[in-house]
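Read the structure below first, then the notes.
The complex is shown incomplete by one protein chain, all other protein chains being positioned as in the whole.
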Amino acid sequence: MIFSALRLSVTVALASTALVAGVGTLAGWLLARSRFRGRETLDAVLNLPLVLPPTVTGYYLIALLGRRGLLGTPLYRFTGWSVPFTWVACVAAASVMAFPLMVRSARVAFEGIDPRQEIASASLGHGRVSYLLRVALPMARRGLASGVVLAFARSIGEFGATLMLAGNIPGRTQTLPLAIYDAVLAGEDRTALALSALLTAVSVGVMLAAGRLGRRRA
Amino acid sequence: MSAASSLKEAAREAADRFEAEHPGTGVVVNAAASGVLLRQIEEDAPVDLFLSASRDEIGRLERAGRIEIGAARPFASNRLIVIVPAGSSPPATLAGLADPRFDRIAIGNPRTVPAGRYAEQALRWAGIRDAVASRLVPGESVRQALEYVARGEAAAGLVYATDARALGRKVTLGPAAPEGSHDPIVYVAAPLRDAPHRTEAAALLAFLLSEEGRRILARHGFLPPPAP
Partner (left out) sequence: MNGFSVDIAVERPGTPGRPFRLEAAFETEGGFTVVFGPSGAGKSTLLLAIVGAIRPVRGRIVAGGRVLFDSDHGIDLPTRERRLGIVFQDALLFPHLDARRNVEFGLRGRDRRGRAEEILARVEAAGLAGGFPEELSGGERQRVALARALAAEPAGLLLDEPFSALDPGSREGLGAVVAGLQRETGLPFLHVTHDLGEALRLGTSLVVLDGGNVVQTGPPVEVLSAPARAAVARAVGFENVFTGTVLRHAPEEGWSEVDLGGTRVETGLLAEPPGSRVALGLRAGDVIVSVERIAGTSARNVLEGTVVAAERRGPVVELVVATPVRFRAIVTPAAARALSLAPGRRAWLLVKALAFHRLE
């Protein structure tokens, strides 16, 4: 049980971090550059999972992805498959919770770049995509890396929304935090201790690796 | 008063009546899965009276010296019943849950929720425990298992008859688990030895066991406790 929870947690955290890193970087990029109406509102909405209780976020996720949810209904009708109680639900919950951290880091990192850098890049014949890939991303890499670390940490520690959307099925959706919760409630203190120590060790390892990554010049 | 989540409404009503009869006394009802309540008590939560959905939790507290031996009183019993989301058709018998159309079957988490343990026993009795093992979705309480079915996330569930009644409109009731297919579901009430309000706890327990207490419980679908 310990091994399967660890494996699931790491898989889920890696998957959601990868997803969040990609989408979050793009969202941060757009928020940092564009001045469209409703931008502040969009920013506030994206940040909601940071301030809402995870149960509320979990509830919205169910309303969206559940078998009778907004997106879940057509999905179930056409594929016969639904998100809740699958590892995809764990990834969805973790991603939504980690997303604001990534967007925030990315946005701050991109806003820190002098807008004239893009003028310089364009004057040298480079378009927007080339500027993003060859200038903006490398220049923002420290901020982005810290966003990725935060997202991973948030993902691997996600509990509330996961419990609501993915349930707590040993071997399938029971991540480390859920296994710890389960062990505590079942009075299995030694298992709870072992799992907690394991989760702590993984988190410390990630932080150390991230610190090393941040110090190295790209 | 810490009450098993299946008792939530009944406990609240009993508490209200008790308060009306004892002016100046307020009863706080803390409802959760019995296993959760047990942990809270073990962590020294200030609880006067514990209404558990099974003898096991009470036994554990007796062994820990937190409940006096002989103080616990069975006060109600319950049955398990098959439920399906409103609008879909329930199986004819418990064993009918083996039908693959019940791709997810919600029960209480057997590790922490007594209802889950009874459900596993019933499924084993029906001879389908292993067949449906991979389809079981454990809820953190009976109420969550019931919610899974009510929202249609699970195609069927095996929960207390009382809870199924409480959410009657959103689920369709199926067959009940036959008597003897699982351990008797007995609700046991016990005052805590180091209760902050011992006198009131004793009075509240007496009220639950009184005729009026029985009537309230019956109105919520609970059966009387088995004869001693």
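Lettered A and B in written order, each chain numbered from 1.
In this section, contacts are C-beta pairs under 8 Å (C-beta built on N, C-alpha and C of every residue); 3 or more make two chains touch, one makes a residue touch a chain.
In this text, all values refer to a predicted model and were calculated from it rather than measured experimentally.
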item: Chains on display which the left-out chain touches in the complete complex; value: A
item: Touch with the omitted chain, as defined above, among A:44, A:119, A:193 or A:207; value: A:119
item: Contacts of chain A with the absent chain, listed as residue ranges; value: 114, 116-117, 119-127, 134-135, 138-139, 141, 218
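The definition used in the following text is that only the chains that are shown with their structure count from here on.
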item: Centroid distance [mean C-alpha coordinates] between chain B and chain A, Å; value: 37
item: Contact footprint of chain A on chain B as seen in their complex; value: 33, 35-36, 38-39, 42, 60, 104, 109, 111-112, 136-140, 148, 151-153
item: Residue ranges of chain A touching chain B (in the complex, touch as defined); value: 62, 66-68, 82, 84-85, 163, 167-170, 182, 184-187
